[in-house]
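Have a look at the structure below, then the notes.
Of the protein chains in this complex, one is absent; all others appear in place.
By written order: A and B. Residues from 1 in each chain.
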Amino acid sequence: MIDVRDLTVRFGGGRSAVTAVAGVSFRVAEGESFALVGESGSGKSTVLRAISGLNPDWTGRVLVGGAEQGRRRTAAFHKAVQMVFQDPYGSLHPRHTVDRILAEPVAIQRLGDAERRIERALEEVGLGGGFRFRYPHQLSGGQRQRIAIARALILEPRVLLLDEPTSALDLSVQAEILNLLRRLRAERGLTLLLVTHNLAIVSLMCERLAVMQAGRIVETMDVADLRRGEAADGYTRHLIEASRGYRRVTSA
Amino acid sequence: MSLTAWLLEEAPRSRLQARLGQGYAGWRLFSRNPLAMAGLAIVAGLVLVAAAAPLLATHSPVAQDLAARLTPPGAAGHWLGTDDLGRDIWSRLVHGARITLAVVALTMVLVAPVGLAVGCVAGYRGGWVDAVLMRVTDVFLAFPRLILALAFVAALGPGIENAVIAIAVTSWPPYARIARAETMTIRNSDFIAAARLQGASAARILWGHVVPLTLSSVIVRVTLDMAGIILIAAGLGFLGLGAQPPSPEWGAMIAGGRKYILDQWWVAAMPGVAICVVSLGFNLLGDGLRDVLDPKQR
């Protein structure tokens, strides 16, 4: 479904150019859930933005659903690929009601029947009609993220790109959102591409993962191996170790 | 259910209720600020006086009565006295309110959309579009406003219409700057990225997402600038380049009264007070609006 070959992203030009992603390749099968894992600056979010078309400064090949993607994306691409962002406070327009936020993609893609679609989208993310005419500032972080998910799913995409979708949320709210994403994926057969630094979330949500460091993929592995703690690469093992909490080293 | 409860409902049931509810919440915030309310009252007063000018005026604003020239306030039925040609100052002030209001409304209508459009397009597109639009803006900003307005009026010829055009031409650049700065911060936010991912066109993003957010700061700035615009209009009138006699423009009235300022102070003071009060009103209103409209403070 997603096929990325030798993707390289550079920021800036001339001498001060920074290579954020250097020759990354991976494939995600239809219906599969794949994670890009890494620390800040590893280039994982940059890969996601290049695939989504938000960042046009890349070289290499990006194929989505078998179709080669260029700098500009078609309306069909936008209908098939949607994204959920990290910050639920920044991803909703502060002056638009939930109704308008959800009506806009339907209008852009000329899907029609907005009324029924909006009601169903709210229903699906576990928010009733009572939320339809509220503004973002009247919603909690978790509710906002549900609206962001509803906005992405109202176009009935086949691929959902998730950029740290729960890292700004409280633990209990994170559990609700993760459960929601799992359910929606199962119901719709979505292909997920998840960017996160949290290996526990990868274990819950994905089948395979790629570990990124300094713009490169250092290891691609099955989640089953992750659960067993069997990583081939030293950096991956270090990440797994670090995510288990603090280990007191008795210093001399 | 009472109207207030309907307006403040947590979960509105229609677009209209949501929008009115937001408006009402803003109004509650605004109305709690006594200075802002005073500003609103002054501006509303100006509009009312301008609308009802023929009813409020006791005399014709242009009728001369040389026998009653320079009558002090209160005497012989002239509440605020008369000027050097015996014209009733109260009636002239009331009719002058129409001119002031017209100047203010016309510049607002001409200036805000231009500044907003230039700024939003420049900020959103960036690159050479931004460079060209902003250099043009800089050219206008490089001259002091009154001097530039004077040059325009000198070229176009004196008169109130040309004064409005001159003010409009010299007033839009600061709005373009504000709109551009706001747009550049909005441009990189996730909700714009989300709109782009839905396939929204640049026009849709600008009109539907960027402009509503920049609009409020431009409105605030325009309101605060109204005082300055009134003063420039009055200044042009004072210099004889704005409204022409016998038009009862406030600046021209002050100019006419300056010869008598020591002995017959009221001739210049009355329109001066009017300018002061109206400018203050717009400033207070602008401050109050900023508190309500600025999204960063919510």
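Here, a residue touches a chain if its C-beta (ideal position, glycine included) is under 8 Å from a C-beta of that chain, and two chains touch if they have at least 3 such contacts.
The working rule: contacts and distances are computed from a predicted model.
Its UniProt record calls the unshown chain "ABC transporter ATP-binding protein", which is the correct pick from "NADH-quinone oxidoreductase, E subunit", "Uptake hydrogenase cytochrome b subunit", "ABC transporter ATP-binding protein" or "DNA-directed RNA polymerase subunit alpha". Counted over the whole complex, the shown chains touched by the missing one are A. When the missing chain is restored to the complex, the residue among A:Leu36, A:Ile51, A:Ala80 or A:Leu199 that touches it is A:Leu199. When the full complex is taken into account, the listed residue touching the unshown chain is A:Asn179, out of A:Thr59, A:Thr74 or A:Asn179.
On the side of chain A, the interface with the absent chain consists of residues 39-40, 141, 170-172, 174-176, 178-179, 182-183, 197-201, 203-205, 226-229, 238-240, 242-249, 251, using the contact rule stated above.
Convention: only the chains that are shown with their structure count from here on.
Within the complex formed with chain A, the residues of chain B that make contact are 10-15, 17-18, 22, 189-191, 193-200, 204, 208-209, 212-213, 295, 298.
By the touch criterion stated above, chain A contacts chain B in their complex at residues 52-54, 73, 75, 78-79, 81-83, 85-87, 90-95, 97, 99-100, 104-105, 108-109, 130-131, 133-135, 137-138, 148, 151, 155.
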